[in-house]
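First up is the structure itself, then whatever we jot down about it.
Just one protein chain is left out here, and the rest sit where they should.
By letter and in written order, the chains are A, B and C; residue numbering begins at 1 in each of them.
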Amino acid sequence: MPTGIASPAGGPRTADPVLSVRGLKVDFGGEGRSVPVVRGVDFDVYPNEVLCIVGESGSGKSVTSLAVTGLLSETARVSGSIRLCGIDVTTAAPETLRTMRGSDVGFIFQDPTTTLNPVLTVGRQITEGEVAHGRLKKANAHARAAELLREVDIADPEGRAGQYPHQFSGGMRQRAVIAMAMAGQPKLIIADEPTTALDVTVQAQVLAVLARRQAEMGSAVILITHDLGVVAEVADRVAVMYGGRIVETAPVADIFEAPRHPYTRALLRSIPRIDTSDSRLDPIPGQPPIPGHLPKGCAFQPRCAVGRDRPLCAAEDPVLRAIGENRQSACHYAEELPVTPLPAEPRIHADAALARPEPLLVVDGLKVHFPVKTGVLRRTTGWVKAVDGVSLSVNPGETVSLVGESGCGKTTTGRAIMGLIRATGGSIRFGGKSIRDLDRGAMRAARRQMQYVFQDPYASLNPVLSVEDIVAEPLRIHGIYDEMGGARRIAELFDMVGLSRTMLTRLPSEFSGGQKQRIGIARALALQPKLLILDEPVAALDVSIQAQVINLLQDLQRELGLAYLFIAHNLSVVRHVSDRVAVMYLGRIVEESSRDGLYDLPVHPYTQSLLSAAPVPDPAVRDTRRRIVLEGEIPNPASPPSGCTFHPRCFRATEICSAKAPAFDRYLDFSTRTACHHAGPLEGQRNVFAPRAMEVAS
Amino acid sequence: GTNWIAPAHAEEAALKGGTLRVALLSDMTNYDPQQFSTVNFHLVKNLYDSLIEYTAEGEAVPSLATAWQIAPDNTSVTVTLRDDVTFHSGAKLTSADVAATLAKAADPKRGKNVYATMSIVKDWTTPDANTVTINFKAPVPLRQITDLLQFTIPIEAAGIDTVETVPAGTGAYMLDSRAVGQGLTLKANPNYWRKGQPIAEKVDFTIFSEDASASAALESDAVDLIYGGTSRSAVRLKDAGYQMVRGPGPLVMVFRINSTRAPFTNAKFRQAFNYLMDREGMLRVGYAGLGEVVALPWAPASPAFNAAYTEEFAYNIDKAKELIAASGLTPAEMSNWKMLVWGNDEPSVVLSQILQSALAEVGINIELDVRQGAEYTEAQLAGDYDTTFGAVGNVQKFPSRVATNSIYRGVKNPVLKDPHPHADYVAAIAQVNTTSGPDEAVKASYDNLNRVLVNDAFAIPTNSYDTGLIVASPKLGGLSLDIDNLFVARTVGFQ
Amino acid sequence: MIGFVLRRLLQLLPVLLLASTAIWAMIYAVPGGPIGAIAGDNASPEQIAAATAQFGLDRPVLVQYADWLWNAIRGDFGMSIRGRAPVLQLIGERLPATLQLAVAATIVSLLIGIPVAIASALHPGSWLDRILSGWSAMALGVPTFWLGILLILVFAVELRWLPSASAYVPIWVDPIGAIRNLALPALTLGIYVSGILARFLRASLVSELRADYVRTARSKGLPERQIVGVHILRNALLPFITIVGLMMANFIGGAVVTEAVFTYPGIGRLLIQAISTRDYPLIQGCIVVILVLYIAINMAVDVLYAYIDPRIEYR
Partner (left out) sequence: MSKLGRKTLSILGRLLSSKGSALALIFLVGITLAAIFADFLPLNPVGQKLANALKGPSATNWFGTDELGRDILSRVIFGARTSLITAGGAVAIAALVGVPIGLVAGFFGGWRDAALMRFVDVLLALPAILFAMAMIAVLGRSQAAALIAVGLTGIPSFARITRAQVLTLRKRDFVTAVEAFGGTATYNMFRTILPNSWSPIFVQVVVLCSVAILLEAALSFLGVGVPPPTPSWGEMLRTGKSYLHEAPYYAVLPGIVLTLTILSFDVLGRALSGLLEGRRDPVIAPKVEEVTT
């Protein structure tokens, strides 16, 4: 057992830890083939403290959090010591644990769509714990539920308490879960990725509520996340997990300033930042480790820039040890860090954009309306205006990004351009020719110039074909497989996306997420298109892998002169990859500009809110930023608000906004185009994203 | 005499009434006594009475008729009716009802099963309300006359047109209710003319789909009596202590051959079948040994019965082979036919398989064409088959009555069609019909018919068997069957 | 809600029309007609011709169908040829019996299936689970006709506890008699279906047990009994309702074998007799009624489902 961890050195602690974990190990599976998933974890959480646990998918974050409250399934074997509010969790009787869970610990889980029981009212679910523990009479439950909902800022709490989860939006559900977790005034709140499934604006709302309630009650919080931005926003202390162990803990500022573990350092270098844009990302090579197949020695060693060639790292798993004030690291060479950082290659911008050639793709007034059918005869009684007048253009070699909250119509726009969904109105011109409403043959021909890359690499590859056949499929469909060079061409494509030719005959299931996305890209390139429509191509990937794919995309663009229509909701990634950015809200583009123009001087209040809600992975800025927390959520596109569809949530809205829809036009004489009656920069406010001067249109 | 003569067992100790629960294996189709067939055997004698009855030994005794006077030249019969009989409707039985009944029987459209029997009748008169005189076209043998009277079941004249759906009889029971496909209930006729009868106040018929279910019902005391179950269950239940009652009027199983189709146009080939029947085996396996092995379509009670034929035509593969060889048919010709099988009738299926196996032994491999229900009946009625096993009735009666069965019909034979391909057979029947004496001449005509039957061999009888077999709980008494094995409930009671 | 029901009713029409046409076509493709069955096995050709004309079976098939359809639309399903009574009356006599058996069998299957499913789902992989899964498999693997005969031999013939031939006794007239008569056929059907239900419920329980909201419920410190009884069961029973409904709908016309073994006066038995005697109007009538009931039960289940499941809204 490593020493010096019992209480983090330094940092005056006024109380005993709420939770104290020592040597926690969790194995899954039967006797013979048991898989160690958590391999010796030590940490403490003190009252009024927010401990963030970060780490890649599968590193054991959730299992750790479930283990400390005894919630793991029976197939898990837990060892080590866990003291929670004075109870030894590993040895306590089930009844004791049950009482403890109901009163001392509150849980918030990741996916708000599944954490609530769909067939019970929200109010009942919020209070049933208290009722079960005898702290609340059934008769008072409804009033109590309403009170709790009010505390998490839910409008009409009385009425809402009687509703079912499906009648709540995602953000509201998560707030209800927070209310539930807080109902017993717990000493410890465990939140496992509570905002991962939410939009940035909603994430901001939920985090704000969580922070406020925590401050009011003085609880300790364990917040599990893989979003370093969130960590920087809310954490007091950070624990970084890798391969089932904590590899580094430190106060949040120290982690971001001077990481003392190569993994932490690599992680920070691999994420694009919303406030800086041009340095090339520095991905972590290789793949995250798989429990049960860990390398000997340090689990990070095969991917580690420091330890890759060092025999000690390959032989011995380092212990987590104190390496300074209030922080520990599990690296043999922690003191050697920071080694000289690799110089970041500056990103090379497409020059093509400057040449102002004929645009490749011009979309004008695109509309996609889906019918709503009701009544006995299933007649169309309304329309979901998923896309309601989108205009944009993409020049050769340029990256244009489309950002916006979930459900605003990004995917629909992309698919309509691709011809996968029939457009209701507007025009789509590609290479000067209209490609809307083409017949089958002509559409097929047009599609050769334009390809699509899907968000979910798991779902976009046919699981029963070998990857070679998958990449060859577009060529075969067009009957040009041999013409294009056959197997040789496929091998070239594999080289191009950085996959080994030896993998050609494998099935998709034998690849990791990042590799699958490369295959998807290779397939899209098979027909030598000029434009790729990328629908959230990295959203499903772990941050370390995300960087690899982003770099690949940028390299390909440079080599092949590709144009990208990049659909995303991650504002940092968008800033990193784009030449121009369009912001979408409820089926319309509300602001469009060059990248720096948009990020440095957003003029539409929606863009401004969006940008301010995006967490910045830098604890230094969290106190200096002004946040605009948007109220409510994106309205139903079947019945959009009148006038400017954003007006119900807008902080600048006036009479005119609800009466008249603003035109999409140039903002003054800037290059920015926007649709707002009150467009303008945030007044009296230093814009944190704009270190440079505003760029004025030429 | 004018006293009724009780059927067998009737003079047992006084029996108690109650509800008699009877299991059946098929539903009835209609209430017309002129359409009696195995499916309404359970009803006819309970809803109706006939003019006269036969004892088990074949002696004619009075029923609705108190007396019947046959003219010395055998060309007419005068029947005197009881005058204390009323129909279920309350109307009195008169000679007009009998006349209406005869008129229906003589009508080719309405006469149904009795029509053929009426072919000997010229006309009839009703001198008074209690007397009917029936005149014949030619002198008729005595037995044929009593057969006719026994078949004459008076239907109320007023109800004669609706008799298919509404019973209109004088019987000991009247209809209480019917659940189609499920069962039927009869209740006692309060004005029944036989004193002291019926004994049971109610008769509850339940239709079972399964012989096994019916047996189980009897064994679990859910019914008191099974009418028309299989011989096999009857034998088993008898061994288990239940009463088994066999009637005097068995059916004879006959292998019917469509002699108008090749290869059956060949007489030698047909005759071979006389020897191909393992009758003992068929009777044992198909009917649990209940019945007699026969080579002619007569029951022992029939005047034409002749045991010698059974011996002569015993199962004999070698003789069969000889005949087959003599037929001059090629093996392919001989195997080019199918045996139609009535799939609903387990014994038919068994018999067909036994014959199929015997045929295989002489090198003839044929297929069975098994059909169910209406599909079989239709093929059978239309004569649309090569061969098939089917039972014939009336085998204990006057020999020519066999000609009411389709395969034996002399005219309008649905299988052999017109003109009848076996002229000698038609002649032999005519000879029997017209020979009313002396005894040697009668016997000669029977002998002639028998010889013709085995020579023409378009119908090969195998065995007689009990139709309408009764298996009853030991509690019951007074069980009997009439000459045609019809169920008679009126004498049955509880001990 | 009303719209929902109406829409389902509208969907019913083409199904019925299609079915009745198909059946009519099929009936006439079937060799053998009803006349043989009613004329007796010794009927002469004249007799047959007369009977054929009597029932109007000598008219062209299309005329017969049009005639039937026209009458059927007005609620007259014709006369049974063999039963000599209005088809609807015959069906009406059988319907209560059929429904009573269907309900009884459903109750039996639930009484067996639900406890079996819960017991085995709570400890997946345990010996109890294996035994109970074995039970479900056996219930499915033993043919009903076989089971029925077995039950009769044991309970009716040997023990004499129950009647072997099951009459229809309305439960509100004579509850004891009704239960005695229903016991064996309901058990036969119920055991078979309990195998299906137990499997289905077990599977949905096991998958619900893994659902996130169960973890949430545990994290609140709810007692296990409440988690299973309230949270899990409510969710698992929802899809289960559909299955139970389907089963019940299946009993309406599909309990043919059981009805035959137990001589039970259900619609299935009536229809089988009708098919075997080629009683055309009766066949048509039975099938239309079975279809309507089948669809009606499924519709009722859908409505019920939508009523119970808060997530579904009728549009």
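Simple rule for what comes next: a residue touches a chain if its C-beta (ideal position, glycine included) is under 8 Å from a C-beta of that chain, and two chains touch if they have at least 3 such contacts.
Quantities reported herein were computed from a predicted structural model and do not represent experimental measurements.
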_Using the touch definition given at the top, which of the shown chains does the missing chain touch?_
A, B, C
*Taking the full complex into account, find the residue in B:Ala56, B:Ile70 or B:Leu368 that is in contact with the omitted chain.*
B:Leu368
*Among A:Thr64, A:Ser270, A:Ser460 or A:Gln557, single out the residue that touches the unshown chain.*
A:Ser460
*With the full complex in mind, choose from C:Leu90, C:Ala156 or C:Ala260 the residue touching the hidden chain.*
C:Ala260
*asked:* Touch as defined at the start, partner being the missing chain; which of A:Met418, A:Val581 or A:Val603 qualifies?
replied: A:Met418
*With the full complex in mind, choose from C:Leu140, C:Ile179 or C:Ile312 the residue touching the hidden chain.*
C:Leu140
*Looking beyond the chains shown, say which of C:Thr52, C:Gln89 or C:Asn250 touches the absent one.*
C:Asn250
*For subunit C, enumerate the residues touching the unshown chain of the complex.*
11, 14-15, 18-19, 22-23, 26, 29-32, 124, 136-138, 140-146, 149, 153, 189, 192-193, 195-197, 199-200, 202-204, 206-207, 243, 246-247, 249-251, 253-258, 260, 268, 271-272, 275, 287, 290-291, 294-295
*What residues on subunit A make contact with the chain left out of this view?*
415, 418, 420, 440, 443-444, 447-448, 451-452, 454-456, 459-466, 473-474, 477-478, 507, 520, 523, 527
*asked:* Take the complete complex as the reference. Which residues in subunit B touch the chain that isn't displayed?
replied: 211-212, 230, 232-233, 236, 278, 281, 284-285, 341, 343-344, 346, 349-350, 352-354, 356-357, 360, 368-372, 375
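Heads up, the rule we're going with is that only the chains that are shown with their structure count from here on.
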*asked:* By Cα centroids, which chain is closest to the centre of the whole protein?
replied: C
*Compared with subunit C, which chain's mean CA position is the farthest off?*
A
*Averaged over CA atoms, how far is the centre of subunit A from the centre of subunit C? Could you give it in whole Å?*
52
*Calculate how many whole Å lie between the centre of subunit A and the centre of subunit B, each centre taken as the average of the chain's C-alpha atoms.*
90
*Determine the centre-to-centre distance between subunit B and subunit C, using the mean Cα coordinates as centres, and give it in whole Å.*
41
_For subunit A, residues contacting two or more additional chains_ = none
*Taking each residue of subunit C in turn, which ones touch at least two of the other chains?*
none
_subunit A-facing residues of subunit C, complex_ = 3, 6-7, 10, 211-213, 215-223, 226, 230-231, 234-235, 238, 308-311, 315
*Okay, in this complex, where on subunit A does subunit C touch?*
66, 69, 71, 97-103, 105-107, 109, 111, 114-120, 125, 128-129, 132-133, 164, 166, 177, 180, 373-378
*Report the residues of subunit B in contact with subunit C in the complex, numbered from low to high.*
23, 27, 29-30, 35-39, 108-110, 112-113, 115-116, 164-165, 179-182, 206-210, 212-214, 216-217, 219-223, 344, 371-382, 390, 393, 404-406, 409, 412, 414
